[in-house]
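For this view, one protein chain was removed and the others were kept in their places.
Let's look at subunit A:
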């Protein structure tokens, strides 16, 4: 055992900039840098915690508390302004299901592209392909362009790809609201299975009941700082008290 994710003194500031023009920047420079060209916003401030190997941890908090920013920092999509993030093993982030999908490609092509984006090798994809398609239950439409899919079909295929990428650390953002109830159950079962295999899961969700069922631990964020850290049901209770 050991830590799979170590987060130390994390700080992330966003520039709230409304223009992307060279002209305005030049004008600002010429005017002697009067006023702020950009407003700043602290999304995360001095956040530290560790996630152990094989743990399932929920990041909790209301909208705008910094959960997704934290997840993006762990996946490496954005870099911290201060502090460090360290991860061990392959990280697969489901920041948003189907981000790498292209509507003009067929389901089959999208499976290959997306799986490769999530870090699978050609051989791994070939081995897993049938399993992915079977999980998504859209065998019939696999050679149809994705733009003709219903939103449910699209999400099912995207989720199927993601859960078959075999990462050591799996980042899940609000994706369990996928599909109809039978499919949701299947997703939850798959998540449980990943966790039983000893993979580390970091889950962001507003579905508190589900979180207290599947997660070991919860980290509650508010205005970009850690407010509570502890067993999942206690974290959920803590958050509900302040609702």
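Everything that follows uses one rule, which is that a contact is a pair of C-beta atoms (placed from the backbone, for glycine too) under 8 Å apart; a residue touches a chain by one contact, two chains touch by 3 or more; residues count from 1.
Here is the rule we use: contacts and distances are computed from a predicted model.
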| task | Assuming one chain is omitted from the figure, identify its UniProt name from "Transport permease protein", "Cell wall protein", "GntR family transcriptional regulator" or "Fe-S cluster assembly protein SufD". | result | "Transport permease protein"
| Out of A:48, A:82, A:121 or A:150, which is the one that touches the chain we can't see? | A:121
| task | Extract the touching residues of subunit A with respect to the undisplayed chain. | result | 1-2, 4, 6, 14-15, 17, 20-23, 25, 53-54, 72-79, 84-89, 91, 93, 95-96, 99-100, 102, 104-105, 109, 112-113, 116-118, 121-122, 168, 198-199
